[in-house]
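One structure coming up, written as structure tokens, with questions to follow.
All protein chains but one are shown at their positions in the complex.
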Amino acid sequence: MTLIDRPMSHAPVRTPAAAPVAGLTETSTLTVAKAINAGLRQAMIDDPKVVLLGEDIGALGGVFRVTSDLLAQFGPHRVIDTPLAESAIIGTAVGLAYRGYRPVAEIQFDGFIFPGFDQIVNQVAKLHYRTQGAVRMPITIRVPFGGGIGAAEHHSESPEAYFTHASGLRVIAVSDAQDAYSLIRQAIACDDPVLYFEPKRRYHVKGEVVPQLGEPMERAVVVSPGTEVTLVCYGALVATARDAALAAADEGMSVEVIDLRSLAPVDYAAVEASVRKTGRLVVTHEAANSGGLGGEIVASITERCFEYLEAAPVRVTGFDIPYPAAKLERHHLPDLDRILAGVDRVLGR
Amino acid sequence: MTLIDRPMSHAPVRTPAAAPVAGLTETSTLTVAKAINAGLRQAMIDDPKVVLLGEDIGALGGVFRVTSDLLAQFGPHRVIDTPLAESAIIGTAVGLAYRGYRPVAEIQFDGFIFPGFDQIVNQVAKLHYRTQGAVRMPITIRVPFGGGIGAAEHHSESPEAYFTHASGLRVIAVSDAQDAYSLIRQAIACDDPVLYFEPKRRYHVKGEVVPQLGEPMERAVVVSPGTEVTLVCYGALVATARDAALAAADEGMSVEVIDLRSLAPVDYAAVEASVRKTGRLVVTHEAANSGGLGGEIVASITERCFEYLEAAPVRVTGFDIPYPAAKLERHHLPDLDRILAGVDRVLGR
Amino acid sequence: MTAISTDFIQLLSPLGERMPHADFDPWLADIDTAALAALYEDMVVVRRIDTEATALQRQGELGLWPPLLGQEAAQIGSARALRDDDYVFPSYRENGVAYCRGVGLTDLVKVWRGSAQSGWDPASVRMATPAIIIGAQTLHATGWALGARFDGADSVAVTYFGDGATSEGDVNEALVFAASFQVPVVFFCQNNQWAISEPVGVQAHADIASRAPGFGIPSLRVDGNDVLAVMAATRIALDRARTGNGPTFIEAVTYRMGPHTTADDPTRYRDPADLAAWGRRDPVLRLRALLERLGHLTPEFEAQIAARADAVAAELRAGCIALPDPPALSVFDHVYATPHAGLDRQRDEYAGYLAGFDAAPTEPTAATQPVASTPKGSL
Partner (left out) sequence: MTAISTDFIQLLSPLGERMPHADFDPWLADIDTAALAALYEDMVVVRRIDTEATALQRQGELGLWPPLLGQEAAQIGSARALRDDDYVFPSYRENGVAYCRGVGLTDLVKVWRGSAQSGWDPASVRMATPAIIIGAQTLHATGWALGARFDGADSVAVTYFGDGATSEGDVNEALVFAASFQVPVVFFCQNNQWAISEPVGVQAHADIASRAPGFGIPSLRVDGNDVLAVMAATRIALDRARTGNGPTFIEAVTYRMGPHTTADDPTRYRDPADLAAWGRRDPVLRLRALLERLGHLTPEFEAQIAARADAVAAELRAGCIALPDPPALSVFDHVYATPHAGLDRQRDEYAGYLAGFDAAPTEPTAATQPVASTPKGSL
């Protein structure tokens, strides 16, 4: 035979799991990581076409254990440990979507999404448009994001703005256990591709989880009502922003905190309604200021309700620097003090 | 011998060019493409460490002929046709920079930069910071960008905003032959990495070129003075914006057109000075609105001179869609009419 | 002039001699003279499509066209080996493959006329639309094949790409994934000796076919201008895939006899002697010579084929010219599969803007806007 051949070991046997797997049935207190795990499990129970793929998501359960036990429960044809190549993880998900699957790809850390960037912005984002709706890309890309964990380079980044500029994608960032659970289910059920950003440094924070889908993922929510300043945030900074609102209240300032949840599209109706009331806007995120989501929100709100603005909107963000060394990250990340300083500024204090 | 070997053809022989090459010595009328070519040639004459690399830049002279004749003049060790792989083009440039070279990489079309995205944002942008200044990355990445040429998908994109969000990079976009010449020389001479965006649909537009370095590349320039509206633009849209300013003048509106030239950093001093005078800002670009540079500029100017603004700034941009088919691109690209409509809007007309 | 390597499998010599091959011949047992005639018709027709499309481009009806001239055997031989339920993930040059899959002639040129970003519904012909990002489609094929394996189906994904593409990370990652998961995919590389202006020697100092075994994927190197060698190799690869033996890599050694696209000027970089040498290895003439040897090349047969090619060309031309321009607001369609507040707002605003123009048609004049009405450009 003329095949240029060499012996191959056997392909891994892919057997379906035996016992039926149960989802969350009652309100439970879960960490953010466990809530995502529960949401993934439910999505996999609901739809046999949901498959997970990524690096170390099987036996290890992911470096953050977000996919713990899912390999045992669903088998290796539903929870796929892939070779180490992000472009291929995304590109393979595209092919699975072509074949009617609903893939959920895990990117191990924020900084490792860039080798997969081309497949995301040139293929995942564009295929539905390119084919005039003939090919759907119901792909969810899970990305632990953000800093504050004292990690090495590339492990603390906030790349979300890159994806909000790529038309065709939806972008979600969750802040607590309930949304972690509900929104991963919504993201997976969505017929559009969704980048789902997980607030890495809040993985271990517990919260009550009602096993429901909840508010549509496109909706922003007011997590702390107020009247004088609108404070827009998402992901890990929601907790910091709530703390800031409490601290501000102590100083007699009334801050309304909005958790965006959806970064693309942004629920401008909700932000606008708040700013029409308060007349003042502060936006905070960990990502660099220039080209970050903050600028987009400030610009859009200025366009929509310029006449209601009583002061220039303020951004409290990471600086325009590569993510710094762990010992310096507190000088980069917005914290309670810097957010309060922003609130002061917008109030002219 | 235990080497798992197979016969290899010979490495290409790399011989230096024989005759001395002359640069531009007097003011000449050149197309934008030829002006870049002249700038590249001058940079290569000035510094033997300047090398060009990319796909089809040698014998073909690039698909737009921007590198025409340079292979013949400088030889294959200065003008390097690479295999077809963008990540490797950038990664190889990084290695050349480690060894003291000053590489100029060509990306054939805007949409093909994404396979190289990781090397650009994770390596080129960060290495100087990572090494606390020990390793410099004087790399220039040339990218023909923008639409309006009736091309197939991925050939008409405006990815500049992605790079303005990546701290560590500088981003330039040129609009005419003089800047094309001067700024490619400045970009190459710069010790920081520079993304150099070339206004593809203006490649064939001629202009006078003085063989000088001109204004520092970080400076924005007023290309058409005015008093009532500040119109910010860059790249191919500068010509359109100038036309719009002329048309507006016919209708009695005085529009000041600013060509940014540098997109990162933006010369906010220049834009601010103009807006303090006019009180009104319009920004135009071909890239999608959401996450585009327009939002950043509107937000920054609002922060800097809120009290001078007489109306909400207006963005006239591409829509939040993947680049559309050629027959539809005129419904996506800002044109004279849409820019004028934006000017009307900011003037409340 | 570059020497032509002939270290590959050949069943049909450039002169049209049928050369026996113990391993490959069994895979062609059903290819009788009628089947050869059908393959010949395919090759003549797709060459004619190519010529017509090139003419349409020269006449300004198409913005661009990537010719397959010289690659007819590689495309027809492989595509005619496929089953309906297989799935093709092509690059931009596989117009011959698309023809075999049943893509409508007008659909073939829609994208090059600039009427749409792709010409057909992939599901209807089980062939994705052209991938312009070099190599990206090889990963899609691998993912599709993984799904097929999960489904227990015996359908196969076949992905086409060029010699230049083998340098891209994506193609190599596809080999890694395909080997790791042992999925039913065929990597079909048309080594046409050029990636635009760069000869294949820039990409690789070893044969392209020797790449795959190092990834644990067996490979075949065939004369890509020999429709029979190509067909047999493809059948072997498909059979391996269907029977659970995983991926196979095929290098079809051929030659791009035309320009890279209609925007290209090969005289800047190509030795005319090379072209002449490869002309003597023409895939269509070769099959024609075999049919002649077999006594099948009657005037009736030739007339029939010519008539068919003429009819196809006429249909292509008429369909191309009749293609309607897409309506303005369709620019916003299908960005998302589900409603999107931000985009809806932009659509509404733009609709209002268009409606604001007094003159019929309700579209901007954009007199000073130098946007070409017919597309041009490179690839």
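So that you can tell them apart, the chains are marked A, B and C in the order they are listed, and the count of residues begins at 1 in each.
Simple rule for what comes next: a contact is a pair of C-beta atoms (placed from the backbone, for glycine too) under 8 Å apart; a residue touches a chain by one contact, two chains touch by 3 or more.
Keep in mind that this is a model prediction, so the values were computed, not measured.
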Sole contact to the chain not displayed, among B:N37, B:Q73, B:Q119 or B:S224: B:Q119
Residue of C:D170, C:D226, C:D264 or C:D282 touching the missing chain in the full complex: C:D170
From B:Q73, B:S87 or B:S274, residue that would touch the chain that is not displayed: B:S87
Listed residues A:T82, A:T230 or A:S300, member touching the removed chain: A:T82
Omitted-chain contact residue, chosen from C:P14, C:G216 or C:P283: C:G216
Sites on chain B contacted by the missing partner chain, in the whole complex: 1-6, 8, 10-12, 14, 51, 77, 80, 82-83, 85, 87-88, 90-101, 103, 115, 118-119, 122-123, 126, 128-136, 138, 167-168, 170, 190-192, 218, 264-269
Absent chain, residues of chain C that touch it: 166-170, 172-173, 176, 179-180, 182, 202-206, 210-216
Chain A, residues in touch with the chain not shown (by the definition above): 6, 8-9, 55-56, 58-61, 63, 81-85, 87-88, 109, 111-112, 114-115, 147-155, 201, 240, 243, 289-290, 319-322, 324-333, 335-338, 341
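Criterion: only the chains that are shown with their structure count from here on.
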Geometric centre: closest chain by C-alpha means: B
Whole-Å gap separating chain A and chain C, where each centre is the average of the chain's CA atoms: 38
Centroid distance [mean C-alpha coordinates] between chain C and chain B, Å: 33
Junction residues of chain B, two or more chains touched: 87, 111, 114-115, 153-154, 290, 319-322
Where chain C touches two or more other chains at once, by residue number: 116-117, 133, 169-170, 210, 335, 342-343
